[in-house]
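For this view, one protein chain was removed and the others were kept in their places.
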Amino acid sequence: MPGVTLESVTKRFPGGAVAVDDLSLEIADGEFMILVGSSGCGKTTALRMIAGLERPTAGAIQIGDRVVNEVSARDRDIAMVFQNYALYPHMTVARNLAYPLRQRRVPRSEVARRVGEVAEMLGLEQLMRRRPGQLSGGQRQRVAMGRALVREPEVFLLDEPLSNLDAKLRVQMRAALKRLHGRLGVTTVYVTHDQVEAMTLGDRIAVMSDGRLQQLGAPQDVYDRPDNVFVAGFIGSPPMNLLRGRVRSGQATAGDLVVPASGVPDQDVYVGVRPESLRPAVNGMPSLAFEVAVVEPLGDEVIVHGTVGAELFEVAPEESEAALLSGNGERAEAVACLAPRDRPQEGSVIRLGVEPGEVHLFDAATGLAIR
Amino acid sequence: MSVQPAIAAPERFPPLPDAEPSRRRSRLPFSPWHLFLAPLAAIMLVPFIWMVIVSLETRQQATSFPPQLIPSSLHFSNYSAAWNAVPFGRFFINSLLYSLATVAGNLLFCSLAGYAFARIRFFGRDVLFVVLLATLMVPFQVILIPTFLIVKQIGLVDSIGGLIMPNLCSAFGIFMLRQFFRTLPIELEEAARIDGTSRLGILFKIVLPLSLPALATLGIIQFMWSWNDFLWPLIIIDSQAHDTLQLGLSQFQGSHFTQWNLLMAATVMSQIPMLLVFLFAQRWFIRSVAFTGIK
Partner (left out) sequence: MTASGIAVSPRPSLLKRLAASDHLAGWAFVAPAVILIAVFALIPIGWSLLLSLQSTNLIAPAHYVGLANYRALTKDPAFRSAIGHTLVYTVLFVPISVAGALGIAVALNRRIRGIRFYRVAVFVPLVTSTVATGIIFLWLLDPTFGLVNYVLHLLGLPQQQFLQDPNQALYCIVVMTVWSWLGFDVIIYLAALQGIPEDLLEASEMDGASRWATFRSIVLPLLGPATLFIVVWSTINALQLFDEIYVTTRGGPLGSTTVIVYYLYQQAFQFFNGGYGAAIAYVLFLGILIVTLLQLWIGRRRVYYSS
């Protein structure tokens, strides 16, 4: 079972738009790799290049040890689940499932066997005679998966397969996908804009923005140690608080939050603190004054929106992803996740603290993490 | 593991040759489809090109064998000769009157009726609609003779009025506009009703301004149909003074059928208006035609 390698792959469209910019990625054999990012970041284009539906302008794509740039999509032994499923509307579910096998001239008996197997695996037996138009969203999604599975391909590609499902179904399908991958062990590349899907499904995730790879790693690693402000703000929900601050003499200050930063030269920084890292201040802990504006009780936790003090300095060039920062003047908007018992009053000012180890520092000019 | 700064790096790629959006790079400098499309375009256009060429030749040249590809001299006088041989100006005006009147009639009456069918609940509405629609199923030749007799009774034989009257309102137009009006959000009309606007006011001040695409489509279809109509003018018009352009052209053909150069000049002149309209309003034309298919 081969892996997939992208080597300095670039896709430039006529008209100048660069969708994918020098992307290098190695997907191990049998791995579940997730490409995640907001719309327009290039993840779908990258997927389509692996599929063979788009041709890279530069760079090489390898499946196993075979360079497939010149190989057409139909010869790549790859199956893809499209975002809108792309089921053939005029064919029954059975014919949809059989179609890829019929096209490759698989003998009838084998076709019947595989189709039956996949139908059973995905619970489609009752739907075989129906047409896609008569199926619900979740059923269609399963048929789309079945059509990909039936080919027993070397690589699976999935383009936001869950985005058209309602929330409850999405949760169910996530689990089903994970089970399926565990059982079949096929190399899978999965594209999504939903960071929850990325965190829960992937062996490794590749965070993309503007056509470029921002960070690659296991979900927990990316969460714990984001390499730049973009990744910091993208992974984690609610997103990480990024406060403008500066480092002076080995200390990082953001408003009234003071955190030790030994060995870090003086510079303007973003101080990143995840909402879940904020808790009622205890002596000795770096803390800040939090002016509570809105309290959202969720049952198991309470999300508190408010403002904190912040330093003033010129924000980096427009491209900076630290546009995640909001607020102007000396106060910045911030979010905290507290336990229900610590629920504050709206309008009150509370003191919240954070473990120094859970504070992230980012260079204000480049956005890179300071380690 | 490559880590990139969040801020965009300066453009460091040299300009690449524009890659084709399609996935196959053809070995030829042009797409192989041109090999099929070019001859096709030629087949479609050559007759017209030839028509223009012949219209500029002398009579001998026009009927010579082998045909002259490039006329030795351009005889624009053919055009004035044809124009004067029969009253083309008159024909043109007649056609214009016919077309414009039927377009105006259709737009007005079909709007009124279409709106009523779409939005007003009145006694017998649905039955009436089906009956009107049923008339579309009957081919024109069935009603040709009686329509002629009716126009004769009214005393409008051999007149532009007689030409126009039966075509002032078509069930097709009513159907088309009704379907379209139903797609408009009804809240706008309801708000106007509450404000006390009359139904007529709603139609003219709110619904019609929002329906310009549909009205344009209907107008174009009707215009083209009337402009190129032949059978009905043939039946109803007797005297040359009332001929439409197509009818006049046909009679010109009858009287001058050996003078191909003049005949072609006449044909060119009669087709230019429609061709010009088409070239300027291509998109509308294509939409109109596509629409008849979608209905």
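Note that the chains take the letters A and B in the order they are written out, and that residue 1 is the start of every chain.
Convention: a contact is a pair of C-beta atoms (placed from the backbone, for glycine too) under 8 Å apart; a residue touches a chain by one contact, two chains touch by 3 or more.
What you see is a predicted model, and the numbers here were worked out from it, not measured in a lab.
Participant: Would you mind spotting which of A:Pro100, A:Gly202, A:Gly272 or A:Pro344 touches the chain that isn't drawn?
Facilitator: The missing chain is touched by A:Pro100.
Participant: Of B:Thr58, B:Thr197, B:Gln240 or B:Gln271, which sits in contact with the chain we cannot see?
Facilitator: B:Gln271
Participant: Just name the one of B:Leu74, B:Leu188, B:Leu212 or B:Leu231 that touches the chain not displayed here.
Facilitator: B:Leu231
Participant: By the contact definition given up top, give the residues of subunit B that touch the hidden chain.
Facilitator: 21-22, 30-31, 33-34, 36-37, 40-41, 43-48, 50-51, 54, 62-67, 108-110, 112-113, 115-117, 120-123, 125, 128, 131-132, 135, 137-150, 165-171, 174, 199, 203, 224, 227-228, 230-231, 234-235, 245-247, 249-250, 253, 260, 263-264, 267, 270-271, 274-275, 278-279, 282, 285-286, 289-290, 293-294
Participant: Considering the whole complex rather than only what is displayed, give the residues of subunit A touching the chain that is not shown.
Facilitator: 51-53, 72-74, 78-80, 82-84, 86, 88-90, 99-100, 103-104, 133, 147, 151
Here, only the chains that are shown with their structure count from here on.
Participant: Distance-wise, how many Å sit between the C-alpha centres of subunit A and subunit B, to the nearest whole number?
Facilitator: Computed value for the inter-centroid distance: 53 Å.
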